[in-house]
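Complex shown without one protein chain; remaining protein chains in place.
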Amino acid sequence: MPTTLDNLPPSAGATGSDKVHAADLPRGMALPVFNPDFKAAAHLSSADDLLHAAHENSIVKKWYDRRNLLATDLPDGDGLRALAGNIKAHTLDHLDYYLEQFEANVIKNGGHVHFASNAEEANQLVVQIAKQTNSKLVVKSKSMVSEETELNHALIAAGIETVETDLGELIVQVANDHPSHLVYPIIHMRAKQIGEVFAKFFKVPFTDDPQVLAEMARVYLRERFNTADMGVSGVNFGVAETGSIVICTNEGNGRMCTSRMRVHVALMGMEKLIPRFQDLPVFLKLLARSAAGQPLTQYSNIITGPKRAGEFDGPEEFHVVIMDNGRSRILASDYRDTLRCIRCGACLNACPIYRKVGGHTYGSIYPGPIGALITPLFNGLEHHEHLPQATSLCGACYEACPVKINIPEMLIAMKGDLKLVGKVPWYEKWVFRMWTIGLKSKFAYVLGQKMQRFAMRHLFKSKDGWVTKLPGPAKGWTEVRDFPQPPKKSFRELWKERRQNSV
Amino acid sequence: MNVSLFVTCLGDLFSPDVGIATVKVLEHFGCTVDFPDDQTCCGQPQYNNGYPGEARTLAERMIRVFKNSQYVVTPSGSCCAMVREHYPVLFKDDKQWENDALEFVAKTYELVEFLTKVLKADITGLALPKPMAVTYHFTCHTRGLHMNESPAINILKNLGNATFVPLDKFDQCCGFGGTFAIKYTDISAAIVKDKVTCGNATHADVMIVNDAGCAMNIGGACHRYGAQFKPQHLAQLLAAAIDNKQH
Partner (left out) sequence: MVSMQSSKRPNPFVNRQPLSGTGREAFLARVRKGLGHDLGKSPVAGAAPVLEQSLIRQVAGDDAGRVERFVRKMTENKGVVKRVAADRAAVLAAVDECLAAHAVKRGLMNLQFLGADFGVQEHLRGRGVQTIEWGSAECFKESFSCDVSITDARAGLADTGALLVWSDVGFGRSSTLVVPVHVTLLPASRILGDMIDGLDLVLRQNNGAMPSNVVVINGPSKTGDIEMKLVTGVHGPKYMYVIVIEGM
């Protein structure tokens, strides 16, 4: 865990904001924050046409691919999501039982299980395993937990060379940047930027041809796969019944990291468990469809323990590090359902806000609708007051979610929680209270209507029946669009007339 | 069929013509429409901003106002969703109110939903006064009402003199979101501009927007930045077709 923010790399993402206000953030937060000022970042990114174009070309397309696939390709896409949600809910409600079952089965199959309460402990455990196994080079396939803990920094600080093997994550590592999507880490980068980064890193002439760039990475990484001592992976699903972990990749780097080295360490958030081996089709059939609009990733790898006696490849040692880092607190709360998340990223792809501001604006490694909930849950709501508020509550995330997390409902609840951490100005509460009182009486309501109508038709600046400048807290509206003037007569007045005319 | 109109607080003040059109349409398809004029607001802004206590107060009032209604129909998808999705949450396990609340929830409909599911309205023979290209914005709260296949588009395709043109990113939010539009102005602006751009690309004369909030947002952006289309409620198109038939 970084104890200062001095050596945090600048966020080189499309937001253009590289100010990190170290003084504003307390030490030891569960999730590292690389961009604490949501509003400032959103101001820049919401005007970033290149970012929007990049999103149109990628995640927006994947959103519609997902929609089509779920409708045409599965017997009952909606029913399957409900089943997946129920399985996850059940698992979470009995997580203690399933953790013990998982642990017993990992050990039965020759693996080791470690329990880490926080980022520091997790990093220490991994560094310790590396040292005990004399591992000098570590290759990593994608692990969001390792980004929570900033594992790479810890390994490198301990003198252990560490290389990301997912192409997007490698580029992030080499560029000293941050991922901007759960599944597509460099969605914010153009091929030209990547070309510049690689030209510098590999000391070769510049190219922006994706084929050539990928080939550079492949050759570089193949050499590392050939000589690495330890592979570190994430876990998409942990199967309690068999003590297995499942890794889904398209590139095959996950398989490389877990097949060719002496040691394999898997980092798993505690909530990633599912009860049974045959639950896997439910989740595998939803994961890639939700994330990418494709039926499966190219490789679904189910790993149970180290290699067996007599096998010619596979790790000699297999370790699972199970992570808390605040998940137990979320489990205990009304926000338990957020732990169903399988990190597919569909809610990001669906979200009109994410589409316009991009992942970096959210400030942590978990962006988008799910990130808007879990970032405050991990770090404290007072540090992320805008995240649950910057939503239009459109519900696309709920439609997207393969495990039916009711994200909008929880965003509303979290807005209510803002009062508990002193992030609601006293006058806002007063305004809502008075407004409600006004709406309880027909007389007050109608009077309010008349006052509003008068002000908007005669007091505020307007043009052709549209108000062009609203005062006070509403001024944000007219900064960017006009507001219709109320017509001369309200519906209830017209209704009365209609009644009178027909009598 | 007796229908009580739930016109909504925004509709009452800002789009009374949509309310009148809704009444005309319901009457055309055989309903007797009344307007319990004690109605004010369903409590959606209170609820969405994290004031469930205040929302509950207004919800109780709504339930009382419509106690004797057989059906409650509103032209606003979001207000209908407030009742159908969130009233059950507000009144869950409340021995005194839960029954009345669930009864109210069961009889509340959004207009297009009511036309297609309950009235099974047949619009054969209805035609707009003159030919028009029409596109459709999928207002977000119809998601919650399970209207994914959009019966509104079916109606448009069968309406005489209306040519339906699909809208790119039809299901992307317009960026209204209530207080979101004034608190997170730049993000809201980027989203609504996208909607206007998509609308312009259809070259339609009208974009169907079945929600007052969305219509104000999109309309306001159209007026500020210029647009080839006008947002209108489907009720207004149908009412125009009904008037056209009677002449």
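The first chain written gets the first letter, and so on, giving A and B; residue counts start at 1 in each chain.
In the analysis below, contacts are C-beta pairs under 8 Å (C-beta built on N, C-alpha and C of every residue); 3 or more make two chains touch, one makes a residue touch a chain.
These numbers were taken from a predicted model, which means no experiment stands behind them.
Among A:Leu70, A:Met256 or A:Met456, only A:Met256 touches the chain left out of the display. Summary of contacts with the chain left out: across A:Val174, A:Leu287 or A:Ala413, the touching residue is A:Ala413. When the full complex is taken into account, the listed residue touching the unshown chain is A:Pro75, out of A:Pro75, A:Pro205 or A:Gly472. Touching the chain that is not shown, out of A:Val127, A:Ile330 or A:Leu439: A:Ile330 (per the contact rule at the top).
Considering the full assembly, A:Arg308 is the residue among A:Lys131, A:Lys200 or A:Arg308 that touches the omitted chain.
Although one chain is not drawn, its touching partners on subunit A can still be listed: residues 54, 57-58, 61, 73-76, 79-80, 83, 86-87, 90-91, 93-100, 109, 115-118, 121, 165-168, 171, 184-186, 190-191, 194, 210-211, 213-214, 217-218, 221-222, 225-226, 242-244, 250-253, 255-256, 258-260, 270, 275-282, 284-285, 295-308, 310-314, 322, 324-326, 328-337, 376-377, 380-382, 406, 409, 413, 416-417, 420-421.
Just so we're on the same page, only the chains that are shown with their structure count from here on.
Computed centre separation for the pair subunit A/subunit B is 32 angstrom, with centres defined by C-alpha atoms. Listing the residues of subunit B that touch subunit A in their complex gives 7, 9, 11-14, 16-17, 19-20, 23, 35, 37-38, 40-41, 43, 45-52, 54, 57-58, 61, 89, 140-141, 143-144, 169, 171-173, 175-178, 180-192, 194, 216-217, 219-221, 223-225. Against subunit B, the residues of subunit A that register as touching in their complex are 39, 42-43, 46-47, 52, 60, 352-353, 355-357, 386, 389-396, 398-399, 409, 412-419, 424, 429, 432-433, 435-436, 439-440, 442, 445, 449, 452-453, 464, 466, 473-477, 479-484, 486-487, 489-495, 498.
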